[in-house]
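Right, one structure below, let's go through it.
In this view, the complex is presented without one of its protein chains, the others remaining in place.
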Amino acid sequence: MVVRPVGERLWSTCIWVLVGFFVVNLIGMIAAVVVNSFGTRWFTTWLPTGYTTRWYILAWNEFHLPDILLVTIQAVGAVVILSGIIGVPAAYAMARRDFPGKRAVMTLFLLPLLVPPITYGIPMATVLYQAHLAGSMLGVILANLVPTVPFVVLIMIPFIEQIDPRVEAAARVFGARTFRLFTQVLIPLLLPGILAALLLVLVRTIAMFELTFLTAGPTSQTLVVALYYAVFAAGVRPGQSIDAMAVVYMITTLIWLLIALRFVNPTQIVARAKR
Amino acid sequence: MTLISHSFRSLRLDRISRAFGTMRALHDVSLTVGRGEFIALLGPSGCGKSTALNCIAGLLPLTAGAIWLDDKRIDALDPEDRGFGMVFQNYALFPHMSVRKNIGFGLVSQRRPRDEVARRVDEALALVRLQDHANKLPGQLSGGQQQRVAIARAIVVEPPLVLMDEPLSNLDAKLRLEMRAEIRRIHQAIGCATIYVTHDQDEALSLADRIVVLRDGEVRQVGPPEALYARPAHADVAEFMGYRNIVPTTATLSGDFVQVTIGGATLPGIPMEPAQGPAIAAVRPEDLTVTPDGPITVCVEAAEYRGRDFYGFGRARDGSELFFRSDRRVGSGETVNLSAAADRVLVYAA
Partner (left out) sequence: MSAALGAHAPRLRLRLRNRGLDGVTLLVVPAVLFILALFIYPFLYGLLLSFEPKEGGALANYIAFFSDPFLYDTIGTTLLIAIPATLLNVVLSVPVAMRVRLMRHQKLLTAILVIPITLGTVLIAEGLLTYLGPRGWVNRVLVDFGITGSPIRLVHNYWGVLLSLVISGFPFTFLLTLSYVTGIDPALEQAGRMLGARSRARFWRIILPLLAPGLAVTTALSFVQAFSVFPSAVLLGAPAGPTRVISIAAYQAAFEAYDYSMASAIAMIMAAVQVIIVVALLAARGLLFRGPASSGKG
């Protein structure tokens, strides 16, 4: 009914063109990797001359993908579980109690999320090497927990705050002791939030390059670090097999992202820094 | 900048409709608002009154119908070109601007000279009695003061029409009465036409020249407050206007009146609609009073003291529940007789 002025329509079109351009290039970038990983030879044409799956077999053997995947699963799994065990109780305390120094503690949790990993990663890796923890799976797990524990805390605080504390009071009135309160009242109420937070931790940890890179040894490389080394040493092996590995990496990441998006709003992945 | 002059004779809504998908929020509403008139749009929540206001403001496009300001059709204009004033439910004051800047916003939009803006803002501040708070931010004001800023901001541009969307619903009871008087005073001082949306009958009755009762997006009745109070046109309007006793009955004609049965007793009533056979009788609790020789006998179930008199409800012999008024204290379990004047019993077709 209401006809928008020409200027406003033009402006809106410009913005959609911009967004479209970004999305097209993003999809193009991903598609280029996928197509190249299946292509036999691809030089001056729009698409490869033929298709094959042999790059995957090559990548599987040459890059020791089974080992790397196993390491990735172990490291990421440990990080997810430990950050839940350390983070959720801390979030509960932060959400339910007002204690002296709470603001300082809050700042303490915000810092590892605001300071980029490469900045604090180098001194942290130094300390871990001195303690003979780096270069092993344990070092990778410890390093990755630094951003994920605060992340779980910050995601869980608002979630716990929106659960009415009177529910817990009621459970106490009916005689539930702390342990039963936790297992029978709190955990079921908190489960959706914990699930969402841990899924996000999972996605972030699979993709966490810097901290793993700085602390991993030859036997504790995760997929993303192995991918980095493969790209770094490009020319040693065919580019298609690197792209095959990149596809394996994308699939592992995006499957979890898809699952996570069923439970969380995409903006939650970045909105951590909002106070 | 504003395309509409201040002097106008009437705003005319010509069968306006608004649908959200298949949901009809507003259907075929027609209304004429005269210059300086205070109109209340009254109805329960979800009746379409806020939709109607947003359509008049231009914030929602119509799906059918037309809006005329005198002989100019305005329903295709953007809200910024209609030049109406609006007071929002949550005030919508600009939190980053001082009271003075908030009130001057519309004048600055019209690119008025700076000294004129200052002068007119001062006048508006004086009108709403906020001279001492001119440089504060909205967050530093009380709810009532924020309300005054919102009103001043809407009227300072001298709009042909001011729209108010439940402006008192965020205030506590005492402040609400105060601001009601304040709105009446300001309206009398500047005399611009006002459309006021509310779900509160008392507010509508005390403020409006005319009340429009909406229900399910349609106009049920338009009239002055006295008419709506004493003679609601339909049973649902009566129920909304405080006729708590809504009794299904059978009506038989007898002269100018009809005979109806309430609580097992036969009483005369006024037919509001041609009623013969199945009918609904509506009586306000204050019009159903305890009298020693009243025809209706009820057993009191509960009663409460309301300062001057008592209000209670009881069960009649035929099982119907009735709300009534009493000058003397009545206790639960007591049996009392009730009567109602014939012109206070309204009868509608069922």
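Each chain gets a letter, A and B, in the order it is written, and its residues are counted from 1.
Definition applied: contacts are C-beta pairs under 8 Å (C-beta built on N, C-alpha and C of every residue); 3 or more make two chains touch, one makes a residue touch a chain.
Keep in mind the model is a prediction, meaning the values are calculated, not measured.
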Q. Shown chains touched by the missing chain?
A. A, B
Q | Hidden-chain contact residue, picked from the options A:Leu10, A:Val23 or A:Ile57 | A | A:Val23
Q) On subunit B, what residues meet the omitted chain? A) 1-2, 57-59, 78-81, 83-86, 88-96, 105-106, 109-110, 137-139, 143, 146, 153-154, 157, 163, 170
Q: Using the touch rule from the top, list residues of subunit A that touch the missing partner.
A: 8, 11-12, 15-16, 18-19, 22-23, 25-26, 28-30, 32-33, 36, 42-44, 46, 86-87, 89-90, 92-94, 96-100, 102, 105, 108-109, 111-112, 114-120, 122-127, 129, 142-143, 145-146, 149-150, 153, 178, 203, 207-210, 213-214, 224, 227-228, 231-232, 234, 239, 242-243, 246, 249-250, 253-254, 257, 261, 265-267, 269-271, 273-274
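Here is the rule we use: only the chains that are shown with their structure count from here on.
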**Q.** Distance between the centres, which are taken as Cα means, of subunit B and subunit A, whole angstrom
**A.** 55
